[in-house]
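Structure first, commentary second.
As you look at this complex, bear in mind that one protein chain is not there, while each of the others sits in place.
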Amino acid sequence: MDGIGIIKGLGVTLRRFIATYVDDIKWLGRRYYKEEGIQHRSSADTDGIFTVQYPEEKIPVPEEFRFIPFLVYEEKDDGSVFYRCTSCGICAKVCPTQCIWIVRTTDPRTGRPVPEPAEFYIDVDICMNCGFCAEYCPFDAIKMDHDYELAVYDRHANNIYDKKKLGKPVSYYASIRPTNYKREEELRAEAEALKAAKKTPAN
Amino acid sequence: MSAQVVTENVDLLEKFPQSVKQDDRAGYAGYIVSADHLLEVVRFIRDDMGFDYLASITGVDYLPNGLMEAVYHFYKTSGGPGLVIKTQVDREQAAIPSLVSLYPGADFQEREAWDLLGIRFDGHPDLRRILMWEGFAGHPLRKDWHEPYYEEEGKPYKSRWPEGKVYRREDKNPFHKNVDYPAGFDPDKWVPDDDSTLYASVNKISSAGGESGIKTDYVIVNMGPQHPSTHGVFRMVVALEGETIRALKPVMGYLHRNHEKIGERNTFLQNMPFTDRLDYLSSMSNNFGYALAVEKLMGIKPPERAEYLRVIMAEFTRISNHLFAIGSLLNDMGAYFTPMLYAIEERELILDIFEATAGSRIMCNYFRFGGVARDLPEGVEEKMRDLAFKRLPRKIDELDLYLTNNEIVKARGEGVGVLTPEQAIAYSASGPVLRASGVPYDIRRADPYSIYDRFDFDVAVRYHGDVYDRYLIRVDEMRQSVRIIQQALNGLPKGPIQEGKPQYLVRVPAGEAYGRVEAPKGELGFYVVSNGKANPWRYHVRAPSFVNITALETMAKGNKVADTVAILGSIDIVLGELDR
Partner (left out) sequence: MNEGLNKPEYEIPPEMKHSVAITTIDRIYNWSRRSSIWPMMFGLACCAIEMICTAASRFDLARFGMEVMRPSPRQSDLMLVSGTVTKKMIPQIVRLYNQMPEPKYVVAMGACASGGGPFKEGYNVVSGVDNYIPVDVYIPGCPPTPQALLNGLITLQKKIDTQSIRDVRWYKKGTSETIPVPVLGPDIMDPREYDLLRQYTFQKLNPENINQPSVAEQEKGS
């Protein structure tokens, strides 16, 4: 009979409509504005309403999420900062859109390059968030940020990020990418130990 | 290098000793056919050798040798390896006979080669520019043609490091824009193209009185480039008699982003994230095709675990793409947005997996030459299992119940936009469009790549070739993809995910390779030519949407104007790939 298919289809939507309320009751008070509620709504068991109400609720971004890159700096005890970047230029070379600009520091007395960027720019109007810079940086000095709330009214003044705007402390990096951070620190410690071990017999 | 070397067909050389010779450049395969005898040889290839499917046509500008080369890839729809032939002509007067009379599917691809490379195809019925507009200065893919923002022949640019004084490129242009004009050009004398040749081409069959005997003029309707039904910036010029479509010409290029020109300046690796932006609904499949092509050139293979991960990701991509395709097809049929919401919900869950693994929802950039970028982070495998074993099968059934027997969907879809199997093959249609017309041709089966030969799955086929079947086939394919994912997840081995050390500057030996995969939309091929340097000499994308659209006119003719929307929706085009 004509119309059966439509009625069955409408049944699907009706079931869905009811499921929202059933789920609300099941999750009484925990479904909205709560961490676990958001988690539940993004899981494979979610049923009923699917909406996450940005900006009150935010879907947590996964660790690997990448947006604009940032430069990692370490803070010394005296409050000064020290960028991990050695201005080796690998990120600028691997960047598919060529949106990274680095000025290498030269020692004013000897004229030799110093492993530290004098200036570091990223044109975020060109950047394609591909993550190659972070992937191929041998010093873990550039990483992909999680902050995506970057809308501006004027791009000409704001959208070429300089070293200062790009810089973020190691602690921030450790907080957004804990697993990666841990793995890298372990590798670093290993390498240090190896170096130290090599040095000792030479003495 | 190229795996498509056909050995049993040496008779081509015997048959045409004068006009055919082996392509013996290092790293190349196939035959070189002289331009004067091309049609004759191709007719033999089609009729006597059985290569009924013309997969791709493109050109390569060998500037140092002063040659322009057209490259043809033929396959058999019954499966098996393909055949490559080439024709070389002088690049200043590049003219090659057109193959449209033998393979109608050559139409748009030849127009593209004319537009971008300036190869004139003699005998082509409608040789106009296709991606750029009429009147544009030059043929941009020629190696001696430079764009206004031209900096250097290849990346990385020297200005970025170590003296990277930042500037915006528009600041160095007198117009502060991405423009350049030929010397002595006067804008007042310029007459912009008013599309009259385009309109004439749809109007050439003058209406000599229909069944009613009343003489009417055709009405020409422009749909697009901004039209809610065109899935982006696509334009159709439709000639109507009453409400019936008599002729239809797609007009494209509104999203032509010069993918190939940029790709020839990038290093091999730098192209990977650009491929994401081809078919932006299924970036993992694009990565797959490109990785295969370059791996073929390099002669490497990824380790086991990476192969499995690749297949899993590619199949998840297929599901998410088909969900989106079904949602928007239903949108086009008038079920405004509700089916789309259901489809997008599942898609979002798949995208969550991509985001957790690859780092981005739709621009995954996950494949590397000889492996993948990173292993699955903690918890992702469980998520995949939940989806593949529990949720997706249930949800696909729900979608089926929701839409398949809907009387309106049937009424709008059955018998509309029919493409017969013969037509589908002749027009080089691929993917769901080809299989919905009853041709069981799936590259995963016909010419297996990666590890698809290990999985147990059916090639979905439907036989009516109409809009409704093209909907059904997508549902079928999603089910098959779920099956593949389930098997792959169960067999997922432990181990490394990358062959050798990750490198940002890969060494690619000189040669050519055509890597093709069964992307969700059809055959996605990458034709890459390397000359041993850091950047590819030629980088061509055989985009399924672009080739499938060649058959649009045939499907649409005789239907009502309201059906064009549904027909276009059923082909499932993506503009990023169509226009590149």
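When the chains are written out, they are named A and B in that same order, and each has its own residue count from 1.
As a working rule, contacts are C-beta pairs under 8 Å (C-beta built on N, C-alpha and C of every residue); 3 or more make two chains touch, one makes a residue touch a chain.
For clarity, every value in this text was computed on a predicted model and none was experimentally measured.
**Q** One chain isn't shown here. Among B:133, B:389 or B:504, which residue touches it?
**A** B:133
**Q** Could you tell me which of B:123, B:228 or B:500 touches the chain that is not displayed?
**A** Spelled out, the listed residue whose C-beta touches the missing chain is B:228.
**Q** Of the residues listed, B:120, B:143, B:257 or B:301, which one is in contact with the missing chain?
**A** B:257
**Q** May I ask which residue of B:127, B:221, B:344 or B:451 touches the chain that does not appear here?
**A** Answering carefully, the residue with contact to the hidden chain is B:344.
**Q** For chain A, enumerate the residues touching the unshown chain of the complex.
**A** Residue positions of chain A that touch the missing chain: 50-55, 58-59, 67-68, 96-97, 123-129, 148-155, 159.
**Q** In the full complex, which residues of chain B touch the absent chain?
**A** For chain B, the residues touching the absent chain are 131-133, 135-137, 140, 147-151, 168-170, 172-188, 190, 192-193, 225-228, 232-233, 253-259, 261-262, 265, 273-274, 277, 280-281, 324, 337, 340-342, 344-345, 347-348, 361-363, 575-576.
In the analysis below, only the chains that are shown with their structure count from here on.
**Q** Which part of chain A faces chain B closely enough to touch in the complex?
**A** 2-6, 8-9, 12-13, 16, 42-45, 50, 61-66, 87, 89-90, 92-96, 98, 100-104, 113, 119, 121, 123, 128-132, 135-136, 144, 160, 179
**Q** Mind listing the chain B positions that touch chain A in their complex?
**A** Result: residues 155-157, 159-166, 168, 266, 269-274, 277, 338, 342, 345, 348-349, 352, 355-360, 363, 365, 373-374, 377-378, 383, 386-387, 390-391, 398, 401-410, 502, 504-505 of chain B touch chain A.
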